[in-house]
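Here you go, one structure.
One protein chain omitted, others in place.
Right, chain A next:
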Amino acid sequence: MFARGLKRKCVGHEEDVEGALAGLKTVSSYSLQRQSLLDMSLVKLQLCHMLVEPNLCRSVLIANTVRQIQEEMTQDGTWRAVAPQAAGRAPLDRLVSTEILCRAAWEQEGACPAPGLGDGHTQGPVSDLCPVTSAQAPRHPQSSVWEMDGPRENRGSFHKSLDQIFETLETKNPSCMEELFSDVDSPYYDLDTVLTGMMGGARPGPCEGLEGLAPATPGPSSSCKSDLGELDHVVEILVET
């Protein structure tokens, strides 16, 4: 059952709160995890090696992951919606997915709440994942897209491509992933190559262990925004639900 603290937070709601809350909490926890994965994937797609062509296989796999998340979010209705689900239990398959995402991703952190239980804190998985973008930015002083050094000739198309990404994300329609690669005539990864990169910026130092970055305070939106570089900030705005 719920920890006492959680119940007390719900003071004022007399009705059958537990069920609805469990459903909501499970859904929101899963949604946050999924959102974070989406953010991370989008950042990965845009970060690339400046001088060498990016790995096409890796880009395709990440893009497919983004597509999967996006499709699921579209089915949920969360792709557009900002408001959480209406009260009521999440459908059973959503619980199953949560568990799977949890089990697959967070079991090691030991902070994965089994669906329906809720342990009263969101410290573990969400905060481990969320700071990915915020903590990385300070590591790379040239995190801002517009401060890059290097070949300038693709500047024009770079800005155009960046705009394209953001434009398509903004329309938030299911085919936006296709438009992400809409530059048909040029090789697929022209889009990636002209975008600036931190060299393998998604790779923090030697991978000594699997621990994520130090947990930040819960509440992804506010803490992430404060430390993000400009690029991350923009992505954050556009994809945040």
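To be clear about the criterion, contacts are C-beta pairs under 8 Å (C-beta built on N, C-alpha and C of every residue); 3 or more make two chains touch, one makes a residue touch a chain; residues count from 1.
Going forward, contacts and distances are computed from a predicted model.
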Name per UniProt, for the chain absent here [options: "Calcineurin B homologous protein 2", "Phosphatidylinositol glycan anchor biosynthesis, class U", "Serine/threonine-protein phosphatase 2A 55 kDa regulatory subunit B" or "tRNA (guanine-N(7)-)-methyltransferase"]: "Serine/threonine-protein phosphatase 2A 55 kDa regulatory subunit B"
Interface residues of chain A (partner: the chain not displayed): 34, 37, 40, 44, 51-53, 55-58, 60-61, 63-65, 67-69, 100-101, 103-108, 129, 132, 151, 153-154, 178-184, 187-188, 190, 193, 200, 202-204, 206-212
